[in-house]
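The complex appears here minus one protein chain, its other protein chains still in place.
Here the chain labels run A and B in written order, and each chain numbers its own residues starting at 1.
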Amino acid sequence: MTVLAERPPAVGRPEEPEHEHGPSGLLKWITSTDHKVIGMSYMITSLVFFCLAGIMAVLIRTQLTSPDSTIVTQHAYNELFTMHGSLMLYLFAGPFAFGGLANYIVPLQVGAPDMAFPRLNALSYWLYLMGGVTMVSGFLTVGGAADFGWVGYAPLSDAVNSPGSGSDMWIVALILTGFSAIFTGVNIVATVFYLRAPGMTMFRVPIFTWNMVVTGILILIAFPVLTAALILLWCDRHIGSHIYSVAGGGVPVLWQNLFWFFGHPEVYILALPYFGMVTEVLPVFSRKPVFGYRGMIFATISIAALSTAVWAHHMFTTGVVLLPFFSLMSYLIAVPTGIKFFNWIGTMWRGSISFTTPMLFAIGFLVVFLFGGVTGVFLASPPVDFATHDTYFVVAHFHEVLFGSAVFGGFAGLYYWYPKMTGRMVRESLGKASFWFMFVGFWVTFMPQYLLGLHGMPRRIAEYATTAGWTGLNRVSSVGSYLLFISVAIMLVNFYVSWRRPVPATANPWDAHTLEWAASSPPVHHNFTWLPPVRSERPVWDFNHPDHLSVDHHQDKDRRELVGAGVAAAPSGEDWPDGTAP
Amino acid sequence: MLGGCRAPTFGAFRGSTVQGKDEFKLWVGMVIAGLVVAVLVWGLIFWTVIRYRRRHSDQIPRQFHSNAILEVIYTIIPVAIVAVIFYFTVVTENEIDAVSTHPAEIVHVLAYRWGWQFTYDSGDGKSQGVTIRTAAQPTLLAQPATSNHYPQLVLPANSTVRIVLDSADVVHGLYVAAFNFSRYAQPGVTNVFDFTTTSPGVFNGQCTQYCGLYHSEMLFSVRVASPSRFSSWMSAQQASQAQAGATS
Partner (left out) sequence: MKVEAKFLLFLAAFGAAVALLFWAVGLAPVYRTITGGGTIMLVAVGLLGLLPGGYYLWWSRRMTPRAEDDPEATPEQGAGVVGTFPSTSIWPFVLGLAAALVGLALVFGFWTATVGLTLAVSAIIGVVVESRRGGIH
């Protein structure tokens, strides 16, 4: 039997800890360096921030149902939209993807026993938790939480215009979570470069893991710029420097330049993992391989590369940006994104599609993200951007792409890997109900916002003229937000029910393709007691369905022979810890 | 090309300045292209999920995974679309950003927390002694932009007016929805652009770049008046402001 672990094959049942007197309870959690524990911690923590930010969104939408509403004060409203954006982008969408699901799944998909640097991984989580708590603690300060928007433009964020420790806590929180992300990026790339299973060449690595490698590099490109910009902002606020203020010879627009050089790769850091999740779900529930595997990888790399060259499209209205350069680069990103779309459709084409909850969310992602992507192309045109910048048109666009990827794509991944991570199945009925509330709620919330922006409603306003004619659309949008709230509530109930009245999951309940499905549900300590041979990007599918390997593969014949050899090397049923042989 | 028939607006303003109308033409073109792409791809998605639903529980389809020719085609066609859109974009943005050498009026706009100040110069840069400014700190909720609590920028019709935009403190955004236009006011950067007005009308304006506590209150309006009305307005303003200056 082959054991891929830190020591030569152990005698006895694989899930027994090799030391008998390990820590227990809270201490066990605090000292754990197991990527599965850390990944779970990240996911739960980020979902808590998601729910907090969601409640803020409901408050924002409720305030906007009436033009002269006074449900919240102006100051409170400004804190709400700042913290809603900050929590969603910095504390949910990113950490859920690269700290949560990627942390859990990437080592499993490459056949590794853990991440390359387990203690660094744990450090990443603690930095994230402490940073998140710091940011939210801004609400407890005298001046309230940060209220200058999630982008924190200077000079608005300087000491004159935003005094108060809530703003400083926001800055410190982002420095901490920035380092957390950087360390996770290093860990992911090192794990994939150095710890793959035998036979898993880079072009047999699953698309989700490839996307995480590219995301990891983007993290290394983008986050240091944000951290530097934040430290400079802190210096302006506290030690009298004039980096961003005209008075001392500084250049306020430098903040925007640095921030968006981080900010645009950041939105791809947020999107690429979720593209990867969808690319895992679609083939499994179409019973076909990914269409255009290499094209997907080259498209992902192109998107990441181009994303470093488009940042000033967020600054078209500043008047100091070379418009044609950034416009062209931004249009070009649509090309590899389009390739991915066609490859996703090609994956389902002539497949055998089953509409499980993860598949519904994956298809929902496709429908939603398409429209968001198209409106992004509109915004990449400076003249159109002049007319729509900082209006609800932009708000609708970025919610469509972010919600489409992080929420639809993220929930597709969450429902797909839930059995693997928890050993339980969720209730399909509740999953489908949650999906439909979310899909309908999404369109009802955000389509009116496109129109509101075109009709002239700016963003980040707490009230608007009673005669503006925006009230009706705002009310429709707010109703949509309540539907979204219900959808998330149903999902949480679903998870709770799966915990209290579990339906056990086998190792591979979905008949899925990639290596993580060769581990038990949940995986044992150090993940694998057995590995199939790796001859394609779908080693578990190849092993289970040797008569249905990918066609047109020039190693067809060789692979069938070797897969046959793999079958002979697998353990018999009673060696499996829980009797669930693949 | 679109002058003969009235194109649908797809929700946008048709543009009450020449620059706004240029933007509108590009907008319509892009929306049509975008809708064609969206309908095509949505159609493919919906067709696929309906046509290829699983019919038997043990059905395993043919395991194809690539088609090089197809992949090349759907790389090249989007690049071609991008090239066309880019061309029209550059033409339009050059039209919108072009600044005339002989404007009829020059207005210095100063954005500050939380209001606007408009100072008028004649076309050759001489001060006309007229300054319009937001009244004392507006904290009124939900008032229209045309309310007299907010300043009104009066412009002559069928003329090119140069706007010279500055900020006294943080980044603000000058936005007139009906002109399909916005531009940031930033400390240290003076932005210059033209409004080439067409027929008379009254239009709402608002600050679009979040600037702090009373950002929602930073409204203004634009009144485009026929040249004779503009002249009489200008004379009246000069008289009353000179008088106010003499008595202060």
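The rule we apply is simple: a residue touches a chain if its C-beta (ideal position, glycine included) is under 8 Å from a C-beta of that chain, and two chains touch if they have at least 3 such contacts.
These figures come from a predicted structure and were not determined experimentally.
Colleague: Under the definition given at the start, what are the shown partners of the omitted chain?
Modeller: Answer for the hidden chain's contacts among shown chains: A.
Colleague: Tell me which of A:79, A:147 or A:168 is the one touching the absent chain.
Modeller: A:168
Colleague: Out of A:39, A:113, A:289 or A:453, which is the one that touches the chain we can't see?
Modeller: Considering all chains, including the one not shown, the answer is A:113.
Colleague: May I ask which residue of A:55, A:130 or A:524 touches the chain that does not appear here?
Modeller: A:130
Colleague: For the chain not shown, which residue from A:59, A:197, A:353 or A:473 touches it across the whole complex?
Modeller: For the chain that is not drawn, the touching residue is A:197.
Colleague: Take the complete complex as the reference. Which residues in chain A touch the chain that isn't displayed?
Modeller: Within chain A, the residues touching the omitted chain are 2-9, 18-19, 22-23, 28, 30-34, 111-114, 116, 118-123, 125-127, 129-131, 134, 165, 168-169, 171-173, 175-176, 179, 193-204, 213, 217, 220-221, 225, 234, 238, 251, 253-254, 257-258, 261, 301, 304-305, 308-309, 311-312, 315, 319-322, 325, 525-526, 530-535, 555, 558, 562, 565-566, 569.
Here is the rule we go by: only the chains that are shown with their structure count from here on.
Colleague: Please name which positions on chain A make contact with chain B in the complex.
Modeller: 67-68, 70, 74-75, 78, 148-149, 153, 155-156, 161-162, 245-246, 251-253, 286-295, 317-320, 323-324, 327-328, 331-332, 334-335, 338-339, 341-343, 345-346, 348-355, 363, 366-367, 370-371, 374-375, 377-378, 381-384, 386-387, 389-391, 450-451, 454-456, 458-468, 545, 548-552
Colleague: Across the complex, what residues on chain B touch chain A?
Modeller: For chain B paired with chain A, touching residues are 10-13, 20, 22-23, 26-27, 30-31, 34, 37-38, 41-42, 44-45, 48-49, 52-55, 59-67, 70-71, 74-75, 78-79, 82, 85-86, 89-90, 92-93, 96-97, 113, 141-145, 169-171, 173, 175, 177-178, 180-184, 186-189, 191, 193, 204, 206-216, 219.
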